[in-house]
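Apart from one protein chain that is not included, each protein chain of the complex appears where it belongs.
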Amino acid sequence: MTVQMTSAEAPAARASGAPLASGFSDPRRTSVPVLLVFLLPALLVYAGLTAYPAFRTIYDSFFTIEGLERIPVGLSNYAALLQDETFWVAVRNTFIWSFVAPCLDVATGLLLALALYAGVPFARFLRIAWFTPVLLSYVVVAILWMWIYNYDWGVVNVALRAVGLDGWTRSWLGDPNFALASVIVTHAWKWAGFNMVVCLAAIHSLPSEVLEAAELDNCGWGAKLRHIIVPMLKPTLLNLYVLAFIGKMKVFDLVWIMTGGGPLWATETVSTYVYKRAFNWNTFDLGYPSAIATVWFGVVCAAVILLNKAFKSKDRLEY
Amino acid sequence: MAVVQLDKICKRYGGAGPVAVDDVDITIGDGEFMVLLGPSGCGKSTTLRMIAGLEEISSGTLSIDGRIVNHVPAKDRDIAMVFQSYALYPHMTVAENLSFGLKRRRVPAVEIERRVRDAADILGLSSLLERKPHALSGGQRQRVALGRAMVREPMVFLFDEPLSNLDAALRVNTRNELIRQHHRLASTMIYVTHDQVEAMTMGTRICVMNGGKVAQIGAPLDVYWQPADTFVARFLGAPPMNLFTLPVASDGERIGGESVGGPLSRWSEAARGPYVGREAIFGVRAEDLHLSAAAAEGDGGRIRGRVFAVEPLGAETLLAIETEGGVECTARLPRDVTARPGELVELHFAASAGYLFDKATGKAIPADAAVGGVAGRPVLGTMQ
Partner (left out) sequence: MQAHRQMPRLFGRGALALVIGAYTVYTLGPFLWLATMSVRNTGEISADHYAWPNPWRWEQFRVAWVDSDFATYFWNSALVVVTAVAVVTLVGAAAAHALARYRFRGNRVIYGILFSSIIFPPQITLISLYQILVDYNLYNSLLGLTLVYISLQLPLTVYLLEGFFARIPQDLFDAAKMDGYGDIEIFRRIVLPIGMPAIATTLILNFIQLWNEFLFAVVLITDPEKRTLPIGIRAFMGDHFQDIGMIAAGVMISVIPVILAYAFFSEKLIRGMTAGAVK
């Protein structure tokens, strides 16, 4: 079959650099200049504002940097890191957050989605209403919940006192034993709607005939959930877990505004600690926080890779 | 006795909404293979799902084995269903798919194993038991779906267009497999399809549905030779029956004119009386048309027209002609027939080959059994 080349194609074929004998230009290949036009802006942005700064931070971690002074200190920043109690408290807090909270997030999202899927009235309204906190900025959420947690007149304590549980009232953000949990609850409040919407979409995408077959196989709601719905949702649920995990490893805004990392580092996270050491410390050294950032970067990458390996489903749920 | 009875079953969506199934009356006897046949949207799948319990019945009664089951949940109706998409559990192996329903019903493990093994043997799945559905071909998945229904040993099997996702060759094989299983199990089976070949070959009886209503129920050949209306007449048979709207002669002896017409000798005076001097629909099947008058055993009718398509199929030839009145007509002729587009031809048919339908309602006007009747033409049976 001979291919007639239009006059527009002929130059394109020549320009593409790959001299195919038949003169046919593969639409899936193009010339380097064209590729550059598409890719260069993105690559420049990435190189200049993401890759270079990342490398520079890693590089900086081997220095002590004060203003314009740079003193190479080898690995001493890292050695100091190992001894830094605050750092380890921050790591512990962040890990608690990152591993535990996503379980709650995903479970809540799934349960809420199932409640809507069961066909309650006003399901559309509820879905929109429950999603609202996701859109609010962390600042708004923080202010709202600081008021809710207020010892004297916040919703929580007022409600406890109203039912006579005075003994249970606490300074939710001021008590080192409860501060972390309180902030976690607030964070979950904001994100529950997100997980709910994703789970709901996933449930709706399940083939209805499989669910009907389960009904004919003597499955009530509980059995359908256990044997069919949750197993088939596994990829989505695991994906949500990883997304939540990544998000919590990075958390800064909420903690910073609600507690600033206090009281007594009860809510200190790695993010807040890095910020403090870089911009809020009595010394101006930027090398040490760079070391923290580098270590944390490694930890996050390793954790995500491990999680992905652990969650990789060997069977594709093709349906 | 797994008799399934539908009495005036209706399905209405949303109170006063569109009616999907309208006043359907069907009785399916024990061990019958009943095919619900019709085009998309005719209500056959909805009817099946109402029998299964997957759709609510708006009005009417459904009984299985003498028991009214309108409000009995699907799982308690002792039925099993094979879905169009097979609906296998994608995260379970074949063995788990087969045994899941039984486990949920607390059948003893030994019994489950026996049934699964037997079904796998019969359907040739024994080597596939540890595979997951995504590793199976379409035909294999289909057999697993069938096996899943079989192990339940239900009173009634329901099939929702199970062959439509298979390629042509596989469809023929699986069709025969299903017929074999029906003979082996002797269970009541209700089968939904839009494919008339499946209906004709598999069903002990066919129920043709159109627009939510039952058009006709009967044995395949009865429905074929004595369609109850123009819809059934054209739905069964490929190519579809040729229909002409023609005037009835003033003496009632003939219908049509010189170029397209035939005798009405088979109809009694009473039957054709109302149509004298008015128009009626006349039908002739493609296979009843011949090129020579002799082959049509004389005294029949004729259709004259210009050829516009010749389709040699190897075993036979299809000839499509257009009459002077602009009506298209297809004939099924022996394979040695040659004709050229543009040629003027005359097709002949025997007196016994015509059908008459009311123009307004489309309903068939039955011929008088006593008059006419040709060897080989099946005797008029009772129509339900």
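Labels A and B are assigned to the chains in the order they are written; within every chain, residues are numbered from 1.
Note that in this section contacts are C-beta pairs under 8 Å (C-beta built on N, C-alpha and C of every residue); 3 or more make two chains touch, one makes a residue touch a chain.
For clarity, every value in this text was computed on a predicted model and none was experimentally measured.
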Residue in contact with the excluded chain [from A:Asp84, A:Asp105 or A:Glu215]: A:Glu215
Contacting the left-out chain in the complete assembly, out of A:Val89, A:Leu112 or A:Val183: A:Leu112
Residue in contact with the excluded chain [from A:Ala42, A:Val163 or A:Ala310]: A:Ala42
Absent-chain interface as seen on subunit A, which is shown: 6-9, 12, 25-30, 34-35, 37-39, 41-43, 45-46, 48-50, 52-54, 56-58, 60, 112, 115, 117-120, 126-140, 143-145, 147-148, 153, 155, 158, 189, 192-194, 197-198, 201-202, 205, 208, 211-212, 215, 221, 235-236, 239-240, 243, 246, 249-250, 252-253, 256-257, 270-271, 274-275, 278-279, 286, 289-290, 292-294, 296-297, 300-301, 304
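One rule holds in what follows: only the chains that are shown with their structure count from here on.
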Length of the line joining the C-alpha centres of subunit A and subunit B, rounded to whole Å: 56
Contact set on subunit A toward subunit B in their complex: 207, 209-210, 212-219, 223, 227-228, 231-232, 234, 315-319
For the subunit B and subunit A complex, residues of the former touching the latter: 52-54, 73-75, 79-81, 83-85, 87-91, 100-101, 104-105, 132-134, 148
